[in-house]
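Complex shown without one protein chain; remaining protein chains in place.
On to subunit A.
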Amino acid sequence: MTKHLNRRRFLQTSAATGLAAGIAPSIAHAQDPLGIALVVPSPVGEVGWSHALAAGLEPIKAEYGDGVNITILENIPEGPDADRIMNKVVSDGAKFLLAGSFGYQNGAMQIARRNPDVTVLHASGFMVAPNFSPFAAKYFQGTYLMGMAAAALSKTGKLGSVSAFAIPELITSINAFTLGAQAVNPEIEVSVVWVNSWFDPAQEQDAARALLAQDCDVIFSNAQDTPSVVSVCEEAGAYVFNLNSSMKENAPNYYLGCVETDWSPFFMESVKAHMDGSFEGRNAFLGVEDNVVKVTDWNPDIPAETKAQIDEVEAAIADGSFHPFTGRIVKQDETVGVEDGETLPDEAIVSMDWHVAGVTTPLPN
């Protein structure tokens, strides 16, 4: 069973739940379903970040049926509200908590420390505890491949990215996109517009138009939860791709593809580990090799030769024989970021605060 609750519906049901709990104290049975709660900062909707997280729970529901009780709490703002709601679902019996936003980190960690029998998965964070795993996707693996396709299709040699905030996760995606494009065309340039918002469809579209006005003919919609950028590019006849979930129906002709995240393998593995008591907190940085990151909906306009190259590189990323951040990589300021033959370790990737040469826009300080 899956319940979708927003903050308002959650508050309405909380009072009734509390009353029922007082009247009839619950008796734990071995066959009681496992309570799984997903808390996300935006509407689950049809596309985007929250949608991808919710979709990751579908196979668990299919496999365990009545053995799990899934509650999805959407549109929960970061801060005290989220902390209170996460505490409430745990006190109501949830033993597996998915905290779906970076800003939930401290509250979720407190819950993990106070409740050693509760397993917590936290999106995009860095704290680890025996029952607490942060998880993040190696989007850069997919954006490298997209860069290769973009360079092959670009007529102007100028690519663009509409990006939300200058955080490492987004910076690495832009850098890998640039490096992938340079692997096909070393002269390629990438312009970035930072909208400094996770959600502002109108401004995202203005940003896309600004890039198109600069002759960028392939656009990377970097962390937009709506098809705002995708629809502008379709209208303008510029290729476009995005992260998390496919927006192909918003751009039937010029959709380059999607760097999708399928969280279900990781969620399934974590739920199984929780059930058999073998769960151990770790920093889960997941990619193509974990079947979490995958590129889908490739545009048929990509030249066959380039597509064959892309498939080779994708296979090499999956088997570990190739890494997008293998040197020599030069930074935007012309210093060396990664020496020849060296590979950037995960710790350096998750804290990346520099652009590679070829990105024309200065990085915010």
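The working rule: a contact is a pair of C-beta atoms (placed from the backbone, for glycine too) under 8 Å apart; a residue touches a chain by one contact, two chains touch by 3 or more; residues count from 1.
Here, contacts and distances are computed from a predicted model.
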Report task. Choose one: "Nitrogenase protein alpha chain", "Fe-S cluster assembly protein SufD", "Sugar ABC transporter, permease protein" or "Glycosyltransferase family 2 protein". The correct choice is the protein name in UniProt for the chain not shown. Result -> "Sugar ABC transporter, permease protein"
Report task. Based on the whole complex, identify which of A:Gly65, A:Gly237, A:Pro303 or A:Pro364 touches the chain you can't see. Result -> A:Pro364
Query raised in the report: Which listed residue (A:Val193, A:Ala223, A:Val240 or A:Val313) would be found touching the missing chain in the intact complex?
Result: A:Val193
Query raised in the report: Of A:Glu63, A:Asp81, A:Glu249 or A:Glu269, which sits in contact with the chain we cannot see?
Result: A:Glu249
Query raised in the report: Just one of A:Ile60, A:Ala123, A:Val184 or A:Ala207 touches the chain that is missing; which is it?
Result: A:Ala207
Query raised in the report: With respect to the chain omitted from the figure, which of A:Gly56, A:Gly107, A:Gly125 or A:Pro227 is a touching residue?
Result: A:Pro227
Report task. Mind listing the subunit A residues that contact the chain we can't see here? Result -> 6, 8, 43, 45-47, 75, 160, 166, 191-197, 199-203, 205-207, 209-211, 213-214, 216, 226-228, 231, 249-250, 360-365
